[in-house]
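Note that one protein chain is taken out, while the other chains of the complex remain in position.
Each chain carries a letter (A and B) given by its place in the written order, and its residues are counted from 1.
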Amino acid sequence: MSTWTFARALFATNLRAALALRGAFLIQALFMLINNLTFFIVWWVLLRRVPDLRGWRLDDIEVLFGITATSFGLVVAVAGGVRHLGRAIEEGELDTLLTQPKPTLLYALGMRSNASGVGDMVSGVLFLVMSGHLTLTSAPLLVVLILASAATFLGCGIVFHSLPFWLSRTETVSRQLWELTITFAIYPEPLFGGALRLLLFTAIPAGFVAYLPARMLRDPSPVTLAASVGAALAYVAIAVWVFDRGVRRYTSGSRFVAFG
Amino acid sequence: MSTAPAIRLQELTRTFRVAPTTVVRAVDRLTLSVVPGERVAFIGPNGAGKSTTLKVLSGILHPDSGEATVLGYVPWRDRRRLAFEIGTVFGQRSQLWYHLPPRATFALLAHVYEVDPSVHRRRLASLVEAFDLGACLDTPVRQLSLGQRMRAEIVASLLHAPRVLFLDEPTIGLDVSAKATIRGLLRAQSQDGHATLLLTSHDTGDIEHVCERVVILHQGRVLWDGSIDGLRRRFMKTKRLTLWSEAERLTLDLPGARVLAARPHVTEIALDPRKTAVGALVDAACRQGLLHDLTIEDTPLDEVIRDIYGEAAGHGS
Partner (left out) sequence: MTPRVGKYVAFGRVGASQALGNRAELGGRMAFVAIILGVFSSLWQAVAEHGLPIAADRAALVWYLAATEWIVLTVPAAHVDIEREIRTGDVTCHLTRPFSYPLALASQGIGMIFVRAPFVGVAAFVCGVVFTGTAPSITLLARFVPFAFMAMLLVYGLHVVIGLLAFWLTDVTPVFWIAQKLLFVLGGLMLPLTLYPDWMQRLAHFTPFPAMLGGPAGLLVPATAPDTVRLARDLAVWIVVMAMAARALFERAVRTLQVSGG
């Protein structure tokens, strides 16, 4: 239970740190909200001229944006340390965490927060409202779907940003893989087929982050829901395992570390 | 108090592959023991193995071979349990949250180390008083001076009353008065709390004012392990004399005497007292005219250490 108390204390401290610069917090949140809404205009323009993209209409794209933005924002706001993980590994910042008696991954994830995540979440909710799929009855389901999506996002983010445990100077690649997942997550599923679709349900899990939850709203089915939640658990489990192996390698000193 | 060593290293070895065909022995069959409550300084040039040893002892690095125990735990095996008993201060890294006041970091650390709230409050109050952090406790860390930040870092590492404290370059970058303050506080904390201190540094002032024992490392091996006085007595070969004379120039051509610098009326001499006694040199100077002033100093500690390295290098290790 002390891990849970610690997690709560860590999250509270993280939130406090994010709010410490009140003005910057508001600007980051607000501008990210505007950023997302502005970007969506292109879709709005296109889907006024075209009835649908292989069955996906404007409200379906709004759902896609809604889920992706909300879950991504959640990860960035609550477990923002995931984006910094690569740098922490490369520059030895894990040392301080490793000498303290609490789970290193949890600690590393909860040490950073970005106010832009809040902007993402607000924009996500707005998209969901615009789509008409956010109702009192659908809200609980949406919460589950978004949590599952966020967990998958977090899981694959941890794996991408743990690459520096094994390879040097992969910080850029980690970031690019992460951004690739987001890129694919905001385009309708029917655009992709064959081998690419396989990729999107495995290594770059935009499928589990965005397509399955969106499918769930268009065409509810217990199988889809189970797959979303199952995938989330699987990605988190894999992430924890990968990170643990990474820490073993880190402490064995097999990476070249500056010594003195 | 227990007589079992707080820290014990036995033939500890750690190598690193720094290039495809180059392996460096950062720590080479290191063997030593530290008694509870002792304050030990690890000094050495870059690459001597100081930080590597500290990393192994704090459990974040596995050795290639050899044994080590800290408070009875094997650091890399019992890292979690050991973590409750040790504190670490890495001079170039901070564990303070940058945008928050130190108090917020301290509160979080109380959860990390599972310290009872009333115990935490009491300990925090006494540490804040000892380290004079009352004024900065509620100021965001980014607004604190380097000296204040360092004091807060050390308080952070002491909050859970660790039995062993590892400090890696704790006074780096600090000005003279800040260094003096920190050194005094570390010494006092160790004495009061009976904490064992292991400190690495490039600054000989840290050694002289905090620790009683110094271990000099060179290429992963122990070059000297003993008290500071012992170090001076063993290796001190020269005295440094500065003479202010009536005469514009002094001629002091005596065995073991080397003129380091000569300005009109001021002469600096390095003297090996085994060849010519100090008194004999002073007599020789007095015979050339009135001596206005005279200072006699021991060789500075860094020079002593530099000589030791020089000797070691000369022996082709």
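Keep in mind that, in the parts below, contacts are C-beta pairs under 8 Å (C-beta built on N, C-alpha and C of every residue); 3 or more make two chains touch, one makes a residue touch a chain.
Because the structure is predicted, anything quoted here is derived from the model rather than measured.
Contacts of the undrawn chain with the visible chains, over the full complex, involve A.
Only one residue from A:7, A:21, A:147 or A:233 touches the chain missing from this view: A:21.
Contact with the chain that does not appear here is found for just one residue of A:187, A:211 or A:235, A:187.
Contact with the undisplayed chain is limited, among A:34, A:139, A:203 or A:237, to A:34. By the touch definition given at the top, chain A reaches the unshown chain through residues 21, 23-24, 27-28, 30-32, 34-35, 38-39, 41-42, 45-46, 48-51, 53-54, 116, 169-170, 172-173, 176, 180, 183-184, 187, 190-192, 196.
Following the convention adopted for this analysis, only the chains that are shown with their structure count from here on.
The touching residues of chain A, when paired with chain B in their complex, are 2, 5-6, 9-10, 13, 16-17, 20-21, 92-96, 98-102, 250-253, 256-257, 259-260. Of all residues in chain B, those touching chain A in their complex are 14, 16-18, 24, 26, 46-52, 55, 58-62, 76, 79-81, 83-84, 86, 88, 90, 93, 95, 97-100, 104-105, 107-109, 111-114, 140.
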